[in-house]
Structure formats: C-alpha cells, structure tokens
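Pasting a structure here, questions to come.
Partial complex: the chains shown occupy the same locations as in the complete assembly.
Note that the chains are named A, B, C and D in the order they appear, and that numbering of residues resets to 1 at the start of each chain.
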Amino acid sequence: MAKSKIKPLSDRVLVQPEPADDKTESGIIIPDSAKEKPQEGTVVSAGPGKVENGNKIDMSVSEGDTVLYGKYSGTEITLDGEEYLIMRESDILGIVS
Amino acid sequence: MAKSKIKPLSDRVLVQPEPADDKTESGIIIPDSAKEKPQEGTVVSAGPGKVENGNKIDMSVSEGDTVLYGKYSGTEITLDGEEYLIMRESDILGIVS
Amino acid sequence: MAKSKIKPLSDRVLVQPEPADDKTESGIIIPDSAKEKPQEGTVVSAGPGKVENGNKIDMSVSEGDTVLYGKYSGTEITLDGEEYLIMRESDILGIVS
Amino acid sequence: MAKSKIKPLSDRVLVQPEPADDKTESGIIIPDSAKEKPQEGTVVSAGPGKVENGNKIDMSVSEGDTVLYGKYSGTEITLDGEEYLIMRESDILGIVS
C-alpha cells in the first residue's frame, strides 16, 4: 500500500484515522464541519522505538493494531490524497482488541 | 464485558466513573448539568506499567479496584454508549478498600 | 476508622487538617468564610513511597504524625462527611514533634 | 555541491525543502504567499549524532534520505542564494522510501 512508504522515526506511529460517522443515530446527515474528529485509527506503520540512555525501548503497538488516541494528537499529513496522522506512541491511549 | 476490549498502554488505566448521585440529601432531584463530576471509579483494565530507563515499573492498581482521582483527570472516551476515563496511574490518588 | 479505608498511592499521604480556630484572641466568633485554612494536620495513612529508577524511596512520615504543609497543598476529598487532604510527601514541610 | 560545505553539529540535519507546487490541481497558478510551506525535503548532510550521558546516539537518517517534518520545524538558512533548513533529528517525523 502506498502509505506504507513512510517509515516513522523513533517511537512514532503512522495512523490512518477511522472515518467519522456522517449520520447521527436518528439518521440525519451532518455536514463535514460538524463531525467530531475521530479518535480511533489503524496503525499503518510503526517506528523502531526510542532510545533512552542507550536502551532501545520496544514499541507496544504494531502494524494493523486499532488504537485510541486523544483528539488533536499527532501531526496531520496527506499521502496520495488521504489524511494520516504521525504521532508518538505516548499519544496512544490504548489498543482496541 | 465490552469495555475490557480496551488494553491501555504503558501505565494507563481504564476507569469506569461511579455515577454521581442525582438527589441531594434532602431528596431534591438535581438536573444533569448541576451534578458534580464523580471522583471515584472502578478500574476496568490496567496497562502493563511504564518503562523507565529499561526498568518496568509495576502497576499499583489492578482490575476491579475502586480508586479516587482528581476532578478533570484523564481523557473521556465513549465505549458502547457508556462514558469511561483513560488516565495515567499517577493521576490516581488512592485505592478505596 | 472509616478514613483509613483509603490507601494512598506512591508517595501520597492522607492528612486530616486540624480544625481552624473559630474564635479570635479577643473571643469574637468569626464566620466560616473568614477562617484561615489550617496548615497543620495529622497523617491518617501514608503510601508505600515512590519508585525512582527502580529504587523505592522510603517515606519520612507515618500514620499519626502531626505535619505542617503549605496552604493550598493537596487535593481535598470528602469521606463520610469529613474533609481530608491527599498530598504528596514533598508538599509536607516538616513534622511537629 | 556547495551546500555540503555545512557540517551540522550534534543530531542536526541540513535539509533542502522540496519546492511547493505552484499550481493547484485544476491548473490555477497560485501566487507565492499562498503556497503552503513544504513539509518534505532531502537530507543534504547529517551531524554525527548527539551524546547522552557519554553514549553517542546513532543518527537514523542519512544523506540523500527524503524526510517528512512538521511545518515551521528548524532554522532557515540561505546558502548560495538557496533556502535550507537545519533541524534536529527529533523534528523529523519519518523517512519516505
């Protein structure tokens, strides 16, 4: 896949956000600006882990994991017209299993 | 249980807040916005503990513990329509036994 | 005692503040809002001590100690209708012996 | 090449930003001030890596790598009339391969 062309550095993770629902529960279609930013996404690729005082810290997430992250976490980048986020592993709250 | 599908990372803890009382002591029902935010909750799942200079720090709380935490601690997430908090163990003040 | 049901985490301490005097020296009773916040209290329970780079740091205060602490230190919690403070040991200035 | 005359210190990297597209997808030429700052560039030269507590940390990027970096990262310098950026490796989000 095109986006796997990015190799994140250190403890960074490339995440593809899950599309926000564009319908409310009652079925009303909400316009784009009113959508809440998604907080769930899929790990597309993960860095090698950060180095702390000479010790490499292993990553806790890996490619394919569905992860939760805080709103506004990470840096948005556009690859081949799609939106991705690069964030540090410390911005990831948990893994959805 | 559905919420145990979340595996918190590092020293994070998934907490289910205790419902705030919706009656004052004199029995008057108070509307939703006037309720104080709960500061007590139950640990639904706990992360593996954080790594500091290569040493894994064991968690002091575990699933099922009733914990106290500061107002506004943690990040609110909604799972299956219920509100949870993901917070770091350092946001937990104590365990109610 | 009811308040000993709280087990503080890390280097935190549960302190019962000493009641502020409600009389001035000349005997005038001062209303509740004008009372200075107490800065002296009794340790009700103490955490196990914090862990720093894998070393557990022993606590310097223990249950029953009368301690001095800065105004506004700690987080107020209400247990069984009484006010307590949970603070870090580093907020405690000294022990009154 | 002239710009390789700069030897970055520590964990710094000299990056040549990729020119921003000066056409929108529909072919309209956009004036200079409206161009988004590029976030992709080529590593022209890389420092030796930083020293942390006596341990040299190896660099993860090397000359010729195409890298992604946050907008506003680094310090702009002009060499022989061309714009470059000197940034720390920690400002680099990932390598495009």
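Here, a residue touches a chain if its C-beta (ideal position, glycine included) is under 8 Å from a C-beta of that chain, and two chains touch if they have at least 3 such contacts.
This structure is a prediction, so every number in the text was calculated from the model and none was measured.
Student: For validation: placed chains = 4, all identical. Expected total copies in the complex?
Tutor: In total, this homomeric complex is made of 7 copies.
Basically, only the chains that are shown with their structure count from here on.
Student: Need the graph distance between chain B and chain D over the touch network, please.
Tutor: Steps on the shortest route: 2.
Student: Tell me whether chain A and chain D, two copies of the same sequence, contact each other through the same residue numbers or different ones, using over half shared as the line for same.
Tutor: Different; most numbers are used by only one of chain A and chain D.
Student: Specify the chain most distant from chain C by Cα centroid.
Tutor: D
Student: So, what's the distance in Å between the C-alpha centres of chain C and chain A?
Tutor: 42
Student: With chain centres taken as the means of their Cα atoms, state the distance from chain C to chain D in Å.
Tutor: Averaging C-alpha atoms per chain gives centres 53 Å apart.
Student: Distance between chain A and chain D based on Cα centroids, please, to the nearest Å.
Tutor: Roughly 24 Å separates the two chain centres.
Student: Using the touch rule from the top of the page, what residues of chain A touch 2 or more other chains?
Tutor: Those would be 53.
Student: Specify the contact topology among the chains shown, as one of line, ring, star, complete or other.
Tutor: line
Student: Which of the residues in chain B end up touching chain A in this complex?
Tutor: It is residues 5-10, 12, 14, 47-48, 51, 53-54, 75, 77, 86 of chain B that touch chain A.
Student: Taking the complex as given, what residues does chain D use to touch chain A?
Tutor: 39, 52-53, 55, 57, 60-61, 68, 70, 89-90, 92-97
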